[in-house]
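With one protein chain withheld, the remaining protein chains of the complex are depicted in position.
Up next, subunit A:
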Amino acid sequence: MDLSLSTRTVGDRTIVEVGGEIDVYTAPKLREQLVELVNDGSYHLVVDMEGVDFLDSTGLGVLVGGLKRVRAHEGSLRLVCNQERILKIFRITGLTKVFPIHTSVDEAVAATD
């Protein structure tokens, strides 16, 4: 299972739909995608992780890197995730305090805080 990535825009938000496994091998592709979006001027990102089967610390590192980039432009990076096994990884690393995590893309797009 490889990584799949697709993007679309809703208003001023860019939705990045991620599927498959984010690990030491595939994480660089996600990093490239996030860097490219920020370089193209998309500073409000919603990463939809509902299709993600596996996430490790390399993937977390890429998401933190993405957050750092959008924040440099006063942007935002929100996550959409309902899967307990993925949420657990955010919890044990304390990253639930760093990322706003939403239950749906609609909710993430509507969020403004």
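In the analysis below, contacts are C-beta pairs under 8 Å (C-beta built on N, C-alpha and C of every residue); 3 or more make two chains touch, one makes a residue touch a chain; residues count from 1.
In this text, contacts and distances are computed from a predicted model.
Q: Which protein name, taken from UniProt, belongs to the chain you can't see among "ATP-binding protein", "Spore cortex-lytic enzyme", "ABC transporter permease" or "Pyruvate ferredoxin/flavodoxin oxidoreductase subunit delta"?
A: Per the UniProt record, that chain is "ATP-binding protein".
Q: Specify the residue from the set A:V10, A:V35 or A:I89 that touches the hidden chain.
A: Touches the omitted chain: A:I89.
Q: Among A:S4, A:T58 or A:T96, which residue is in touch with the absent chain?
A: Of the candidates A:S4, A:T58 or A:T96, A:T58 is in touch with the missing chain.
Q: Of the residues in subunit A, which ones touch the absent chain?
A: 21, 23-25, 54, 56-58, 60-61, 85, 89, 92-93
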